[in-house]
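Every protein chain of the complex appears in place save one, which is left out.
For clarity, chains are labelled A, B and C in written order, and residue numbers in each chain start from 1.
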Amino acid sequence: MTDSAQFALYSLLLPAGSFLLLAVVAPLRRSGRPAGFISIVFSAAALGWAVRAWLHSSREVFQPPLLWEWIPAEAGPLATVGVLADADSTIMLVLVALVSFLVQVYSLGYLAHEPAQGLGRYYAYQSLFAFSMMGLVLAPNFVQLFIFWELVGLCSYLLIGYWYGKPEAARAAVKAFWTTKAGDVGLLIGIVLLWQRTGTFDFLELLMQVDAGTLPLEGLGLVTFCIYLGAVGKSAQFPLHVWLPDAMEGPTPVSALIHAATMVTAGVYLLKRTDWLFALTPDVLALVGWVGAFTALLAATLACAQSDIKRVLAYSTVSQLGYMMAAIGAGFASAGFLHLLTNGLFKALLFLGAGAVIHAVGSNDIFQMGGLRRAMPQTTIVFLVGALSLAGIPLFGGFFSKDEVLGAVWAGGLTAPFVMLVVTAFLTAFYMFRVVFIAFFGEPASQGHGAHVGAGHSSAAHGGTHLQDPLPTMALPFWLLAIMSVGVGILFTVRHPEHEFAAPGWLTPLVVTVSVGGILLAWLTYHRRVVDAERLAAAFGLVREAALAKFWVDDVFEAMYRGALLAFSRAVGWMDRYLVDGIVNVLSAWTLVLGDRLRRMQSGQPQDYVYGVALGLLLLLVLIQWPR
Amino acid sequence: MPAGMLPVGTSAMPLHAYLTLAATLFAIGLFGVVTRRNTIGILLGIELMLNAVNINLVAFARFNGDPAGMVFTVFTICITVAEVAVGLALVILIFRIRRTVIADHLDLLRG
Amino acid sequence: MTLEPLAFWALSALLVGSALAVVLTKNLFHSVLYLALALTGTAGIFLALEAEFLAAVQLLLYAGGVVTIVVFAIVVTERLVGERITQTSRQIVSGVVVAGGVLIGVLTFIARAPLPATRPPLVADVTQAIGQLLFSRFVLPFELLAVLFLAALLGATYFARPDE
Partner (left out) sequence: MNGLPLLSIITWAPFAGALLIMFTARHNPLRVRCIAAVSTGVSLILSLRVFWAYDREVAGFQFYEEWPLVPPLGITYQLGIDGMSLLLVLLTSLVIVAGVFASWTVKERSQEFYALLLVLVTGVYGVFVSLDLFVLFLFYEIAVLPMYLLIGIWGSSGEIRPQGIFGWAFRRTGVGTKEYAAMKLTLYLLFGSAFILVGILALYVAAGSTSFSFLELELTQFDPALQSWVFLTFYVGFGILAGIWPLHTWSPDGHASAPTAVSMLHAGVLMKLGAYGFVRLGLGLLPEGTHQWVWLVGTIACINIVYGALSAMAQTDLKYVIAYSSVSHMGVVMLGVATLTESGLNGAVFQMFAHGIMTGLFFALVGLVYEKAHSRAIFTMGGFGRMMPGIATAFTVGSLSSLGLPATAGFVAEFLTLLGAWQSRHPWWLFPGVLGAFLTSIYVLRVAKQIFWGPQATDPHFHDLPDAQGPEWAALVILVFVLVLFGVAPGIAIGPVDTATIPLLARLGVLP
C-alpha cells in the first residue's frame, strides 16, 4: 500500500461522494446554498488529502499504482482503473483541488442570486468536475484517462450551458462538446491503435516497453499524432481552439476553473504524461511545437481585438496553452508543465478578478468599465498581479515559467516558433495592459454602468449601481491566488531550479524587455493616449480585420457544419426516405396495383368461377395428354 | 329390367362406353351451369354433372369388381340430396333478400 | 347377343336427350321434369351395370326427393314473384366451347386410357356387399353423413324460415 496513492484516492473519492449526495438526494440539491456548503466542505477535505498525497509522493521514489479490474476478459483484465500518484500527478492534483475549492467558495458569492435549484445543480456539476479532473490526473492508464477526459468534457458542456435558457450559452455548450469530441475521436483511435501494437493501456507498462526498446516504432507516428489530436481539441490548439472563447458564456467561476486552470490543460498534461512516447516520434513532436507556437501567436493577436474582458482572457488562455505545447514540442515537457501550473494559478486569479468586475459592473465590455481602481481597489490589485504574472514580469508567477518555455523552445532548435513566441510575449503584455488601463484606470465610462451591452448577465443584473469590491467569499479566493502567484514568482526568482537545458544568457533580458515594451505601448496608447488607438489599429489593417473576423476559422467550421455536414445528412436522409425506402414502396405499390388488377377478375358471378374451373380442368387435361 | 337377364361376364358394352356417356352428361351439365341465368337452372345443371359422376363411379365399381365405388355412389347421392335441400333453401333466402333468382345479379363474391 | 347393348344405347339416347332438354328448355318447370327423366334414365344405367340397389336409391332419393324439392322451390318462388319464371340462357357460344372442350378433352383421355372391356363375374350379392362395406370399412363416413344430414336439415330449415 502506498501512502500517496491512498491519499490521492481519498481525495478523488470525496468529490465523487459529494456529487452522488447532491445528485441522488434531490431535496438537498434543491436547497441551494446548503448544497454549496456540502460541496465546499468535501472539496476542502479533498484539497487536504491532495496536499498530503503530494507531500508523500515527493518523498517516495517509485509508487506502484492502485489498480482494480474494470473490464474483464479471458486472459486477465482488459482494462483497469486505479490511482497512479507520482510527483507530476500529485502536484497537478493539488492544483485541481485548490482551484476547484477556491472557485467553489467564490461561486457562493458570485451566484448568490441564483435560484436555489439552479445553485444546487451548479454545485453538483462542480463536484462532478472535481472528481473527473482528479480522476484524469491520477489515471494510471489510457482507458481511465479517456474516461475522465470525456467526463471533464461533459462537465464543461454542462457548466457552459448552465444558463441554458440563453441561446448563446446553449450553442456554446454544444459547440464546445463537439469540437473537443472531434479531437477525442483522434485520441480514441490513438488509444486503440496503441493497444493493438503493445497489448496494454497502462502507462508504466508502456514506459517499460519504451525503456526496453520493445515498442515497435513503425507507424508509431500515427499513434502519437492521433493522441495529439485529442490534446488539440481539449487544449484548444489551432484549429480546434474555436470553442474556448465561446465557452465564456458559462459563469465566470466556471471559466476560471475549467476553461483556464484545469480542464483545458488536460491536453498538455496528457502530452507531459506520455512525453516518453512522443519522444520516439520527433516529427509529431515538431508539429506539436509549431502548432503550439502558431496557436499562441494567433490567439494573442485575437486577444488584442476583443472588447469582452472574458474573451480577452479566453484568448490569452489559448495563447498560453500554445506556449505549453510549444515547450513540449521542443522536447522539454517539464517546462510546459511548469507553465501549466503557474498559469493555472494566475489565470484563475485573472478570471476571478474579472468575475468580480463583471459582477459589479454587470457587463463584459471593457469599454463599459473604466476607472474601477477607485471603486474596487482590491480587485484592481489582484487583477494587476495576475496581469503582471501573465506578462511575465520578474517576481511574478508567470515570469520564470515563461522564461523556461522560451528557453526550451530555443534549446529545442525551433527557431521560428521561438520568434513567434517572443512576439506573442509582447502582444500578451500589450493586450493584458490594454484591459488594465481601459478598465481599471482612466475615467469612468460615461454612460450608465448598468447598461447591458454584450451578453446580459442574469446573476449580475442587480449590479452596476453601487460599484464596490466584492464580499469576502469572493475576495478571499482571489487574494489567496494572488498571494500564491506572487509567492511562486518570488520563490522561483530567488531559488532558481535546475535548468534541463542550457538557456542562452540573453534570453531573460530579452523576454523582460519585450514584455515591458508591450506594457509601455499599452500605457502610451490607452492611458497617456500618446499613441492613437485607432491609428495603431489601422497600422495593422489587414491583421485587425482578420482578428475581428477571428481569422475566419469559426466561419470555416460553421460552413463545414451547415454547408457540408448538415446538407450532406439531409441528402442522406432524403435518399433513405425516398430512394432506399422508395424502392421498397415501389415493390409494395406494384403488389397493390397487381392485386387491384387481379381483383377485377373476381366478378362475383358464380358462373364465371365455373368457367375458371372448367378452363383449369381443360388445362390439366391438355397437360396430362401432352405428348412427351 | 331384372338383373338376371344379363349373362354374367359377357357384356358387350365396354367401360369406355359408360365413361363416354358420363362425360357427355357432364359436359351438358357444365353447359347448363355456365349458361343458365336462373339460379335454379344452375342447380339443375349441377345435378346433371353429379349424376354423370355417379355413373362413372358405378361403372368403375362394376368393371373393377370392387363394391366400394358403389358405396361412394350412395354417399354422393345422399350428399347431393342434402346439398340440393340447402341450395334451394339458399335460393329462396337470396330471393327473399334480393328479390331475384337471376344469377347475374348475385355478385356478393365480387372482389 | 343380349339386351345390354340395346338397353344401353336406348338409355343413352334418352339420357342425352333429356339432359339437353334440361339445359335448353325455356320453361323451368319443364326442365325439372326433364331432369326427373334423366335421373330415371340413370337409374336404368345403374341397372345395366347390375347395381339394383343403387338404381332404387337413385329413383327414390334423386328422382323422387330432389325433384320434389325443386318443384316445391319453384312453386314457392313463383308464388313469391307472382309470375311464371321463364329462364333464358346467356353466353351460349362460350358455354358450348367450354363444355365441348371439356368433353373432347375427357373423351380423348378416356379413349387413350387402357380400360377393361369386360366386367368380372359378380362374386356375391352386390347389395349385400354394399351393406357390409357401409357398416364396416365406411362406417365413419356413414355416421358423418348422418351428422351432415342433420346439419343440412337444420340449415335448410333455418334459411327457409318464414320472415319474422
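Quick note on the criterion: contacts are C-beta pairs under 8 Å (C-beta built on N, C-alpha and C of every residue); 3 or more make two chains touch, one makes a residue touch a chain.
The shown structure was predicted, so the numbers you read here are calculated from the model rather than taken from an experiment.
Judged over the whole assembly, touch between the missing chain and the shown ones holds for A. Residue A:Phe177 is the one among A:Phe7, A:Tyr106, A:Phe177 or A:Tyr611 that touches the chain not shown.
Listed residues A:Asp283, A:Asp532, A:Glu545 or A:Asp581: the one in touch with the omitted chain is A:Asp581. By the touch criterion stated above, the residues of chain A touching the omitted chain are 69-74, 78, 117, 143, 146-148, 150-151, 154, 157, 161, 164-167, 170-171, 173-174, 177-178, 181-182, 185, 188-189, 192-193, 195-196, 565-566, 568-574, 576-586, 588-589, 592-593.
Just so we're on the same page, only the chains that are shown with their structure count from here on.
In terms of which chains touch, the assembly is arranged so that all chains touch all other chains.
Each chain gets a centre from the mean of its Cα atoms; for chain A and chain B, those two points are 94 Å apart. Within chain A, contacts with two or more other chains are made by residues 611, 614.
Chain B has residues 30, 34-36, 104 in contact with two or more other chains.
Note for the complex: chain B touches chain C at residues 1, 3, 5-21, 23-32, 34-38, 40-41, 43-45, 47-48, 51, 54-55, 58-59, 61-65, 67-68, 70-71, 73-75, 77-86, 88-93, 95-96, 101, 104.
The touching residues of chain B, counted against chain A in their complex, run 30, 33-36, 42, 103-104, 106-111. On chain C, the positions that touch chain B within their shared complex are 1-5, 7-8, 12, 15-16, 19-20, 22-23, 28, 31-32, 35, 38-39, 42, 44-54, 57-58, 61-62, 65-66, 69-70, 72-74, 76-77, 80, 85, 87-92, 94-96, 98-100, 102-103, 106-107, 110-111, 115-123, 126, 129-130, 133-134, 137-138, 141-142, 145, 148-149, 152-153, 155-160, 163.
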